[in-house]
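One protein chain omitted, others in place.
Read from first to last, the chains carry the letters A and B; within each, the first residue is number 1.
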Amino acid sequence: MVWDILNIVGTLAFAISGAMVAMEEEYDILGGYVLGFTTAFGGGTIRNLLIGIPIQDIWQQGNLFIIASLAITVVFLLPTGWLQYWNKWGIFFDALGLAAFAIQGALSAVQVQAPLSAVIVAATLTGSGGGIIRDVFAGRKPLVFRAEIYALWAALGGVVIGLGFINGPWTAGILFAAIVVCRMLSVHFKWKLPKRTMTS
Amino acid sequence: MVWDILNIVGTLAFAISGAMVAMEEEYDILGGYVLGFTTAFGGGTIRNLLIGIPIQDIWQQGNLFIIASLAITVVFLLPTGWLQYWNKWGIFFDALGLAAFAIQGALSAVQVQAPLSAVIVAATLTGSGGGIIRDVFAGRKPLVFRAEIYALWAALGGVVIGLGFINGPWTAGILFAAIVVCRMLSVHFKWKLPKRTMTS
Partner (left out) sequence: MVWDILNIVGTLAFAISGAMVAMEEEYDILGGYVLGFTTAFGGGTIRNLLIGIPIQDIWQQGNLFIIASLAITVVFLLPTGWLQYWNKWGIFFDALGLAAFAIQGALSAVQVQAPLSAVIVAATLTGSGGGIIRDVFAGRKPLVFRAEIYALWAALGGVVIGLGFINGPWTAGILFAAIVVCRMLSVHFKWKLPKRTMTS
């Protein structure tokens, strides 16, 4: 039940972020739907492909499809002023989605008895893969490779689950909260991963 | 028989459009083949992956592969002056391909008893997915998200088929003609889907 709600929150946040990027690129409303759906469902789809989960399962999410469609439609109809609230609250909802998707992705990999490497990739892809496709479709360099720490928290969640530390709703809840907090702290303190350039 | 011909026309139109984009980007002839093949066969391949149709089926299209190869080769050999006819006639052939591919994609999804959402995605992807990959490989923002209405007609064709309105060659023929006409009207009257920017 709680997971269902978190899944909905994450789907909403990801669909909205895709629609917003489409508007920033001056795409039309169909582009908005495509980017919204790609961001919300793309990561899980690629995960299923790579982990070997039957891909047809993605079509069982009819309710989430409707929710995502409604969210994208609302984004296109809202006055611009309202959209600016997204910058404040969107990052928080997105963090909820990141955590929910990463945990769900890792658990589904564990369920098909995938090895640790696959669990980590599943968590990372489910959490951040949709955003990577979104940015490629928008003709941008994927944000996740450059911005404040994001996918790393999903990957670490995958490590924790892959090593078998999660065995019940309590531990899963703590991991969820930890990912959300780490992500929000990353944004607030502008934590970035080290990078280096060829000229440094 | 008629569908075979339409399938060939669509494959030709899509392969040529991929080769033309490769030339516009100053890619070499191998880039032309890759973009031509990606545009012609990429949409159907991703559809098979997502709908759960055995992916090996794509290798049964040997004749279409040969036709696409020949078309791309001809494009590279033709004098530039001739290529300009493409701008006039290419849009029409491309519309035939869009309609044929969308209907075929939707029908193949119905055949594996996919739900309505999957039928719509199958029609849209088969019709326009190849063009999206083509543009990504060319380092462009996908045209389908910005230009005159294109993928929407494929999606609507998917709705009509998914709802079960097509039950024979006559209704399929009418749907085919409707998609082609709608696409050509979109180009002629510059119909575009609504868009909005963040600053509007």
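By definition in this document, a residue touches a chain if its C-beta (ideal position, glycine included) is under 8 Å from a C-beta of that chain, and two chains touch if they have at least 3 such contacts.
Everything quoted here is computed from the prediction, not taken from an experiment.
Colleague: Hey, which of A:Ile67, A:Val136 or A:Val187 is the one touching the hidden chain?
Modeller: Once the missing chain is taken into account, the touching residue is A:Val136.
Colleague: For the full complex, which residue in B:Met23, B:Ala122 or B:Ala172 touches the chain that was left out?
Modeller: Touching the chain that is not displayed is residue B:Met23.
Colleague: Applying the definition given at the start, please give the residues of subunit A touching the unseen chain.
Modeller: Contact residues on subunit A toward the absent chain are 49-52, 114-115, 117-118, 132, 136, 139-142, 144-146, 149, 151-152, 155, 192-200.
Colleague: Give me the subunit B residues in contact with the hidden chain, please.
Modeller: Output for subunit B: 20, 22-31, 34-35, 45, 49, 54-56, 58-59, 62, 65, 76, 80, 83, 136-139.
We take it that only the chains that are shown with their structure count from here on.
Colleague: Please report how many Å separate the Cα centroid of subunit A from that of subunit B, as a whole number.
Modeller: 30
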